[in-house]
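Have a look at this one.
Every protein chain of the complex appears in place save one, which is left out.
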Amino acid sequence: MQRFTRDEMASRVARDIPEGAYVNLGIGLPTMVANHLPKDREIFLHSENGLLAMGPAPAPGSEDADLINAGKQPVTLLPGGAYFHHADSFAMMRGGHLDFCVLGAFQVSKTGDLANWHTGAKDAIPAVGGAMDLAIGAKKVYVMMEHTTKQGQSKIVDACTYPLTGIRCVNRIFTDLAVIDVTPRGLEVVEIVDGLAFDELQRLTGAPLAAGPALKESQ
Amino acid sequence: MQRFTRDEMASRVARDIPEGAYVNLGIGLPTMVANHLPKDREIFLHSENGLLAMGPAPAPGSEDADLINAGKQPVTLLPGGAYFHHADSFAMMRGGHLDFCVLGAFQVSKTGDLANWHTGAKDAIPAVGGAMDLAIGAKKVYVMMEHTTKQGQSKIVDACTYPLTGIRCVNRIFTDLAVIDVTPRGLEVVEIVDGLAFDELQRLTGAPLAAGPALKESQ
Amino acid sequence: MINKIVPSVAAAVADIHDGATVMIGGFGTAGMPSELIDALIERGARQLTVVNNNAGNGDTGLAALLKAKCVRKIICSFPRQTDSWVFDSLYRAGEIELELVPQGNLAERIRAAGAGIGAFFTPTGYGTMLADGKETREIDGRQFVLEKPIHADFALIKADRGDRWGNLVYRKTARNFGPIMASAAKCTIAQVRETVDLGGLDPEAIVTPGIFVQRVVRAPADALSEPQAVLTRSRPNS
Partner (left out) sequence: MINKIVPSVAAAVADIHDGATVMIGGFGTAGMPSELIDALIERGARQLTVVNNNAGNGDTGLAALLKAKCVRKIICSFPRQTDSWVFDSLYRAGEIELELVPQGNLAERIRAAGAGIGAFFTPTGYGTMLADGKETREIDGRQFVLEKPIHADFALIKADRGDRWGNLVYRKTARNFGPIMASAAKCTIAQVRETVDLGGLDPEAIVTPGIFVQRVVRAPADALSEPQAVLTRSRPNS
């Protein structure tokens, strides 16, 4: 079966981020989106640890231990960027000033509930970081994840079985098989990977799907 | 009858402010305290409109409309001073970071209730400013006022009749007749102006007074 | 390319609508965005709710906005000043509504709006008439009053320098309410003394990051752009 590669997924997310947007890219897969933002768009990357207008990774040898991102990797600051403290940084999220955040996920429910911080395993050490703040901290919350687990189970579900990160917070899901909107009417498919039929996508998905307006038009 | 002059009152308040103290001086009479702080003590003056380490009034002709105090008079900033925004400025008060504030008052009750913002007159336009924040905004709240009104009524009362600024917030009262502490045991006189007997002071005061330890010792 | 710098104060306030809630920076006249207020008067928006520390001084700036009968309600801490005669007479005539808020609660309510806080418990005002009817609670032996955020449609503020991304620095005590109002409004309009190139502001010293600012306008406009500004001003509803 054809699947979007991780780069294709990141590129597809990037396509939905317009010029001028303030964006937080979560740790892991979402970080890749930065490499696919069109060079001709000015997009402002926010990092929870207190910077805005984050630039690319520094050249080897130019790393600065005081200039890192949320994943604690060395980064740079663009001209026009700014530093601020943690309360101000999370005020930007909680106050609804970010336009988009892009998060990884274990599960997303049909109503947009998000589970992405804890598997609930008894022996796991819980660590939440900024996940719950990000889940409620942008005008649009995008999730970027594989459509199914390695065992083939759908990560899109009727109701999350893992501990929740946020309730009814996800707006759009980008997987390696499709782009799906969470709407008041339920899940609506925006795009499907080439060669995959809608019915087949539905079979691989743990919640009811409908064809969204764009998909209907293209078919 | 002998009375402390306004300068003597201000000087007396200044004596109770130790080196290193962070202090807010309210509008009006308390502003005079600044002129009496000993030159050999480093004391930090806070102004609610966003500055710390406020200096004296500028030389005529050097006024800067962007550098004013809470009374909107031109001031200066000492080397080592800092500017900050209004939420941070009032966080300094509310968070208990100021050591002292000195306020004027219409009335102080025997339990330390303060009335200093509104006479309650029907046609008065109410204006509170930072008064209520200051009333709860320092480790010690000093009040500096005439002992009696122009009509001879005591401004120290059993219970305030004017609208309250804060409850049980005043620690020490400096008047033109005496220095009085508000204690859990009631009002205790610390000092009396020369030539005024305790009984006479009591007669001029609308709440019961006791002699404090320092006064007893000096008698 | 993102360029938040707009050519004139008239253009900057062109969409402020009747009935809008407008925060206006300043403590007295320090930090008051007078040119933006003048443009708002020209625009002629009515029935505004204004949030400011005071209620105008003399006959210019905020006082002129009140005098032009643009304001239905004012939320402030200290309306009565020696030179607040415009407000005083409107208030006595019952032509303006007043919501009086202790200054620190005013600042914190504005900050709460910008920070997405739903409500907070403050000790300020407890037991006073300004807390009448408000929910109270004892927490760890101290009494608090519940206060809610103040959101706005627009904020008009004055900064010293700004860049095309909306980053701002202020000047001395003219900073006052500017940074928190910028965070609490849907659309923040900053008049600046000077615009600078991107990177011209020290990232360690930027007080208001551009995320909180939608429009930047140089005011007063310099000699070169003044004729255009005047021209624009003659078409108030453009």
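Here the chain labels run A, B and C in written order, and each chain numbers its own residues starting at 1.
Everything below uses one rule, namely that a residue touches a chain if its C-beta (ideal position, glycine included) is under 8 Å from a C-beta of that chain, and two chains touch if they have at least 3 such contacts.
Nothing here was measured: the structure is a model prediction, and the numbers come from that model.
Undergrad: Touching the absent chain in the whole complex: find that residue among B:Gly80, B:Gly152 or B:Pro184.
TA: Selected residue, touching the omitted chain: B:Gly80.
Undergrad: Using the touch definition up top, pick the residue from A:Met1, A:Ala59, A:Ala127 or A:Ala197 that touches the left-out chain.
TA: The missing chain is touched by A:Ala127.
Undergrad: Of the residues listed, A:Ala10, A:Leu25, A:Leu45 or A:Leu67, which one is in contact with the missing chain?
TA: A:Leu67
Undergrad: Thinking of the whole complex, not just what is shown, which of C:Pro79, C:Gly116 or C:Pro179 touches the missing chain?
TA: C:Gly116
Undergrad: Which is it among A:Gly80, A:Gly104 or A:Gly166 that touches the chain not included here?
TA: Looking across A:Gly80, A:Gly104 or A:Gly166, the contact with the absent chain belongs to A:Gly166.
Undergrad: Please identify, in ascending order, the residues of chain C that touch the omitted chain?
TA: Chain C touches the missing chain through residues 108, 112, 115-123, 137, 139-140, 142, 144, 148, 169-172, 202, 204-205, 207.
Undergrad: Touching the absent chain: which residues on chain A qualify?
TA: On the side of chain A, residues 47-51, 64-68, 72, 77, 83-87, 89-91, 93-94, 118, 123, 125-133, 136-137, 163-167 touch the unshown chain.
Undergrad: Pick out the residues on chain B that sit against the missing chain.
TA: Residues of chain B in touch with the missing chain: 19-20, 22, 42, 44, 46, 52-53, 77, 79-84, 87, 90-98, 137.
The definition used in the following text is that only the chains that are shown with their structure count from here on.
Undergrad: Give the chain pair, either A-C or B-C, that is connected by more C-beta contacts.
TA: Looking at B-C and A-C side by side, B-C shows more C-beta contacts.
Undergrad: Rounded to the nearest whole Å, what is the centre-to-centre distance of chain A and chain B, using the mean of the C-alpha atoms as each centre?
TA: 55
Undergrad: So which stretches of chain B touch two or more other chains?
TA: Within chain B, no residue contacts more than one other chain.
Undergrad: Where in chain C do residues touch two or more of the other chains?
TA: In chain C, no residue touches at least two other chains, as defined above.
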